[in-house]
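For this view, one protein chain was removed and the others were kept in their places.
The letters A, B and C name the chains in turn, as written, and every chain counts its residues from 1.
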Amino acid sequence: MYQVRTDLALEAREKFEGSNVEVKGVKVSQDEVHGNMKVTKVMIETENGAKIMGKPRGNYITLEAPDMADNDENYHREISKEIAKLLRELMPIDKKELSVLVVGLGNREVTPDALGPRVVDNMMITRHIIRKFGKYAFGLSRNHQISSIVPGVMAQTGMETLEIIKGVLDETTPDYIIAIDALAARSTKRLSRTIQITDTGISPGSGVGNHRHALNKESMGVPVIAIGIPTVVDAVTIVSDTMSNLVHAMEESRKLEDLGKSISSLEEAEKNELIRELLSPNLNTMFVTPKDIDESVKRLSYTISEGINMAFFPA
Amino acid sequence: MYQVRTDLALEAREKFEGSNVEVKGVKVSQDEVHGNMKVTKVMIETENGAKIMGKPRGNYITLEAPDMADNDENYHREISKEIAKLLRELMPIDKKELSVLVVGLGNREVTPDALGPRVVDNMMITRHIIRKFGKYAFGLSRNHQISSIVPGVMAQTGMETLEIIKGVLDETTPDYIIAIDALAARSTKRLSRTIQITDTGISPGSGVGNHRHALNKESMGVPVIAIGIPTVVDAVTIVSDTMSNLVHAMEESRKLEDLGKSISSLEEAEKNELIRELLSPNLNTMFVTPKDIDESVKRLSYTISEGINMAFFPA
Amino acid sequence: MYQVRTDLALEAREKFEGSNVEVKGVKVSQDEVHGNMKVTKVMIETENGAKIMGKPRGNYITLEAPDMADNDENYHREISKEIAKLLRELMPIDKKELSVLVVGLGNREVTPDALGPRVVDNMMITRHIIRKFGKYAFGLSRNHQISSIVPGVMAQTGMETLEIIKGVLDETTPDYIIAIDALAARSTKRLSRTIQITDTGISPGSGVGNHRHALNKESMGVPVIAIGIPTVVDAVTIVSDTMSNLVHAMEESRKLEDLGKSISSLEEAEKNELIRELLSPNLNTMFVTPKDIDESVKRLSYTISEGINMAFFPA
Partner (left out) sequence: MYQVRTDLALEAREKFEGSNVEVKGVKVSQDEVHGNMKVTKVMIETENGAKIMGKPRGNYITLEAPDMADNDENYHREISKEIAKLLRELMPIDKKELSVLVVGLGNREVTPDALGPRVVDNMMITRHIIRKFGKYAFGLSRNHQISSIVPGVMAQTGMETLEIIKGVLDETTPDYIIAIDALAARSTKRLSRTIQITDTGISPGSGVGNHRHALNKESMGVPVIAIGIPTVVDAVTIVSDTMSNLVHAMEESRKLEDLGKSISSLEEAEKNELIRELLSPNLNTMFVTPKDIDESVKRLSYTISEGINMAFFPA
């Protein structure tokens, strides 16, 4: 009813009345269940599909795991393995030696936005060692050169994040970028329970901090794989969603029969305006996040970094 | 309309239709304007007043400054001086040498809850030096012994915060406790713009993490001065507030005349139930906070620590 | 030749000319090799042995692993398992449900001293959950109650670390304390490569920050298991050791025959005085540590926390 933001393709798809209905230009794979995880692929295949979904063309893989917020180490190892498997499908890791720049997006000082920087903290960094000691430094069959950067956010650097990454890129010319970012979901139920991996990079307006420019193959010249976990819901989203539910409930309620009728008589545009008027402008700069977000971010940043490490350096 | 939480006495008072109306047992001082700051005192004088306000008896001093969120150093020095002045009114700092335990409540790992720990990071700690080198260590006329503790939160320690403070207290027997905590406000407009200083300590259910037990003279045996700044709004509060506004708007709106009538016909209890049904149970564990909360907490923790330092050790 | 400090019983023992010679009251077990690790036990059995060794009576188990500084996850899992096994020998973990307070000693803000606080960051904390939800909260056969505290250092708190722990102890009455601390070794070769586990607690003067009081069964009333890893060498130790070597080399050197003779003619006391004069008094407050200590502390704190977690909650 009201324009709300979600960085998850899965949620964008859900807007269209259940996953059975077909949206032209968008394919959704059957869910595959791996142990306690559910893997869904959303493929946006046409420009039309991209327009409807509000997301660029490409593949969006979602890994849902209800217990992901728990601190069970064995379970997280399974998730890491699944991430590694998916990355190996998206990049020719087994076929040649790659140089990969891992970018930890977001603000380390704001807990739900610290996911990217904290993933990078636990990465196995090899580029400098292989360049110094050569291929035999690690005794591996494929010596992938992993480098990383935590570019910070504009309030800290005075620079667009993408200016910084672009600069680093020109000097180090990797084959791939893997960008990690904390995402905004539409529903609080998804927070810390979903991992999205895409080959479309990061779009403007996504992430906790709302990047202004795209980080993708077009802007960077090399393919950009993005890995994200929703850690916040926009405050505007949560409020306007609940209000939509209220209006909907009034329309449905028998007890509120008359009420329902009068609301039904409102134009969609009038309803939207009503809600917009009630939303404090302050809310635009606010987000909603769980009180235990510190534990989730600590746990999940480790799960992702292990997944990437496993993808390039299987034990 | 719906039971919402605020840790600010000023906001609790505002519920009663403007500050002119008298609430029995509660006195509100005329606002005093000091430069760019407004200082208001709410005195809850009777048990009845305490019941109505939902806050214990005592004095609540609120320092409001619209530009507090900005990074103007001179302005923050003025705020620190005002804090120092207020503390000197609440404690006999000029009359005798005091031993004071400063407690930094909250979770250092969650940005809006890190205020207390970060204030303690910048405290001038003197207890160990005066005990070792004696009164002449600092060459001051009054040698106040300042000690501090950051007790952490239950998820980190497995212990009630108050168990830890109580234990430390028994060993070190201070004359006063100063407890610093991040607060929950009702309105996003107050976030990072208001400082509350009270002589009532910390109540159960206040703070970002919702303490279960009171930290006050009764539980601790020594007076507890609490200093707090609102950094979050409960997610439930923000949503139910906006919904109340929606219902109110419907009642008022001419365009929605019929709607208004049908809503007016609902019992208060029915309205509440309607809203309660729509609130996701998830929301109870969520908070709303600004995206630049890292900057505010960094800035304001320094402003408070300087205020306390000035109170005990004027330059 | 000169009084130097080591927190490692193994190094204290080595002063006595090789491990074959017997020191009265001190037994050294045969080294056991477990995979890539060497486990040695030093038992100080009498007061005389304690005096000679400069360490209290009790058992000192040393786990040496040359590759411990490397970042091989499987190898570290083996070390964690060995730590778990040793802890299960020192405490009746299999026999009854225990309440254990894990204490992270040291200064989180000084990298080589942050080991203790960082171990606690990764502990599985259960006390508050079991006390709230009862024995069946985790579905385990033995529900050990783990709590933890990071007391900070005196410059931060104004209190003796032991005052704080004692206070917490009185409130929570655990059956055991496990204290984690960064240690000072005599030799740089041991840094980040040795783990010492003892049932004697922490002695005055040990650790990076030189605790003034003992943390042991006598002072605390409950047994104290200490786990430590050397991360620094005292600056005085490293300088005086090298100078001793210089003097020794001169005595031995054929090229320096005359020199040797004149040095040999000096009394031991004169040699010591010579060295003492040359040592800058500044050195007393300085330590020596490797440039990559951040990586070791990150890696090893995780290895220890996993070891403790495994001891109490086997997968």
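In the analysis below, a residue touches a chain if its C-beta (ideal position, glycine included) is under 8 Å from a C-beta of that chain, and two chains touch if they have at least 3 such contacts.
Small disclaimer: the values here were computed from a predicted structure and weren't measured.
Enquirer: Since one chain is left out of the picture, which of the remaining chains does it touch in the full complex?
Expert: Among the chains that are shown, those touched by the missing chain are A, B, C.
Enquirer: Return the single residue from A:T126, A:N143 or A:T231 that touches the missing chain.
Expert: Residue touching the absent chain, from the options given: A:T126.
Enquirer: Sort through C:E47, C:E218 or C:D292 and give me the one touching the missing partner chain.
Expert: Spelled out, the listed residue whose C-beta touches the missing chain is C:D292.
Enquirer: Tell me which of C:V33, C:A137 or C:A249 is the one touching the absent chain.
Expert: C:A249
Enquirer: In terms of residues, what is the contact footprint of the unshown chain on chain B?
Expert: Chain B touches the missing chain through residues 71, 73-74, 124, 315.
Enquirer: Considering the entire assembly, which residues of chain A contact the chain that has been omitted?
Expert: For chain A, the residues touching the absent chain are 120, 125-129, 145-150, 152, 154-160, 163-164, 166-172.
Enquirer: In the full complex, which residues of chain C touch the absent chain?
Expert: For chain C, the residues touching the absent chain are 107, 109-111, 155, 188-189, 208-209, 235, 238-239, 242-243, 245-247, 249, 253, 255-256, 258-259, 261-263, 266, 270, 274-275, 277-280, 282-283, 285-295, 298.
The criterion applied here is as follows: only the chains that are shown with their structure count from here on.
Enquirer: Degrees of rotation, nearest 5, to put the Cα trace of chain B on chain C?
Expert: With C-alpha atoms aligned, the rotation comes to 180 degrees.
Enquirer: Same or different for chain A and chain B, where same means more than half of the interface numbers show up on both copies?
Expert: same
Enquirer: Mind checking the centre-to-centre distance between chain A and chain C? Centres are C-alpha means, answer in whole Å.
Expert: The separation of the two C-alpha centroids amounts to 43 Å.
Enquirer: Can you work out the whole-Å distance between the CA centroids of chain B and chain C?
Expert: Each chain reduced to its C-alpha mean, chain B and chain C end up 42 Å apart.
Enquirer: Where the CA atoms of chain A average out and where those of chain B average out, how many Å apart are those spots?
Expert: Spacing between the chain centres: roughly 35 Å.
Enquirer: Could you list the positions in chain B whose residues touch two or more of the other chains?
Expert: 155
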